[in-house]
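Let me begin by presenting the structure, written as structure tokens, before commenting on it.
In this view, the complex is presented without one of its protein chains, the others remaining in place.
In order of appearance the chains are A and B, and numbering begins at 1 in each one.
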Amino acid sequence: MHTLPQQLANGLFLGSTYGLIAIGYTMVYGIVQLINFAHGEIFMTGGFGALTVYLVLPHGTSLWLALPLMLIGGAATSVLIALGAERFAYRPLRTAPRLAPLIAAIGLSLALQQAVHNLYPKATSPRVFPQIPSGPWHLANIDIQSGDLFTLIAAPICMVVLALFVRKSRTGRAMQATAQDPDTAQLMGIDTNRIIATAFAIGAVFAAVAAICYGLRYGQVSYDMGFEAGLKAFTAAVLGGIGNIYGAMLGGLVLGLAEALATAYISDIPGMQQLGGQAWAPVWAFVLLILVLLLRPQGLLGERVADRA
Amino acid sequence: MSTALLEVTDLRVAYGKIEAVKGISFTVNQGEVTTLIGTNGAGKTTTLRTLSGLLKPTAGTILFDGQALNTVPAHKIVALGLAHSPEGRHIFPRMTIEENLLLGAFLRKDAPGITEDVERAYALFPILGERRKQAAGTLSGGEQQMLAMGRALMSRPKLLMLDEPSMGLSPIMMQKIMATIVELKANGTTILLVEQNAQAALSLSDQGYVMQTGQIVLTGTGAELLTDESVRKSYLGED
Partner (left out) sequence: MRHRSLLVLSIALTGALTVTACGSRGGSKSGGDSASGTTVTIGVDAPLSGQNSATGLGIQYGVQIAVDDANKNKTVPGVTFKVKPLDDQAQPATGQQNATSLVADSSVLGVVGPLNSGVAQSMQQVFETANLVEISPSNTNPALTQGPNWASGTKVRGYKTYFRTATTDALQGAYAAQYATGTAKKKNAFVVDDKQTYGAGLAGIFKDSFTKDGGTIAGTDHVSTGDKDFSTLVTKIKSSGADMLYYGGQYDEASLLSKQLKAAGDAIPLMGGDGIFSATYVSVGGAGTEGDLSTSVGSPVDGLATAQDFIAKYKAAKYPGDYGTYGGYSYDAATAIIKAVASVAAANGGKIPSDARAKIVDGVQKADFDGIAGHVSFDEFGDTTNKQLTVYQVTGGKWVSVKTGAFTG
């Protein structure tokens, strides 16, 4: 058990990335009750946007200098694609039957994957992402790797800024109003189309931050990285209570921790050797999801649907 | 003498192929209370939602304060001075009473004026003042109705539209709401009132319109309609 602090840290780093992506699912769902299944690919394009910025910078630029620019480039790419998707795929379908936007989302997700696969240079296999050339740092019993350092700084900042934005800003209040009652929000003078677009954009920025965390952590980005990450993040959003931004972050962390602990310790339980280890981690994560949803169908922090007046 | 604040001419509204409002015309005069009565499904709510831009008319004109509203998007209409307290209240349940009121003033930039108006709403409905930090979803139906009216007033509207403010309320609560309407009128607010409770509504109205299956079938002053035989029969439950 002496590895426990390290394993918890592993779970938190992993979970932070899930949480950042989950914000995008949850914000859009909270406002338009749409599951944007293309969000995983918006995350992926953010990674490629950031990589592109790095590649066009002069060779040998310090990564600490490049990172802010990569962040801007990645976020710009993600936001552009998310806004395009919202404007041209989802908005025209907003009054259509529920299945239509869902199918559009899946089509868009495939199209984005294939577009990057075929059009981005050498993207048919994973592209190498720059690495912070230092670390690991030792903190008590825990090793923090350079890639995780970015996550460690970025994720909490993002969360705090978002919480303040939603609670304190005018747009944030408009966002809450739109989520609770879009028609009445319009009666207050809120341009709900703008608010919906803003939700997509914020989700995209968070996805781009997550994509950089991912790139730094694994040293690569790939055209298909959005599929699994998106699925995990969606799970996190549901686990935390879809529609609730704190739920998304909490769901991400719980999922990351569950995976880490399942990988690390389940095989130590007598009679469970066969059901532990890395390969079984996603299974345990889904077992957890099912358990939570059985006990709390609305997710950890979700409001019951009945609360929606 | 009385000037028209709102003039609706030959308005038609449809849900898909089904026409719910079939060419109605009516006027709301400055400083008056105008009432639309009619049975369930007559098209009253549809009319109000069209006036505030949530629905688009298929034909006709809406002239408000000299400006055509037909193509103005919903979120820009409140800025022109038209506020709408919707049927079923539609307060924001997970926000506090105060946050709800402040959303009513979403487009206003005059912070001191907003604070003043919040206090005025609390003066009008003291119970809201006592619970200002409470989530609006926890209020009783009557209290929610007060909040919805207070919120609509927060935009300092030229015309206040109230859709069935007494629906589902206890008689005492209903009296309180009706008294408030009288008070608002006395303060010079122009009101377009939709009610099922015809007796109460007509007795405080200057002008009344009776709607039936998407059309206006009868017009008159509140007093005239109250004494009209067919109105008494159909809407006041007398034989």
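Operating definition for what follows: contacts are C-beta pairs under 8 Å (C-beta built on N, C-alpha and C of every residue); 3 or more make two chains touch, one makes a residue touch a chain.
Note that the structure is a prediction, hence the values are computed from the model and not measured.
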*Where does the absent chain touch, in terms of which shown chains it meets?*
A
*Of A:Leu83, A:Ala111, A:Ala197 or A:Leu293, which sits in contact with the chain we cannot see?*
A:Ala111
*Against the chain that's been left off, what residues of chain A make contact? List them.*
2-3, 6-7, 10-11, 13-14, 88-89, 92-93, 95-96, 100, 103-104, 107-108, 110-111, 114-115, 117-118, 124-126, 128, 131, 135-136, 143, 145-147, 214, 217-220, 224-225, 228, 259-260, 263-264, 267, 277-282
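As a working rule, only the chains that are shown with their structure count from here on.
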_Euclidean distance of C-alpha centroids - chain A vs chain B, Å_ = 43
*Show which residues of chain B lie in contact with chain A when the two form their complex.*
52-54, 73-76, 78-79, 83-84, 86, 90-95, 99, 102-104, 106-107, 137, 151, 155
*asked:* Going by the contact rule set out above, which residues of chain A touch chain B in the complex?
replied: 170, 173-174, 176-177, 180-181, 183-192, 303, 307-309
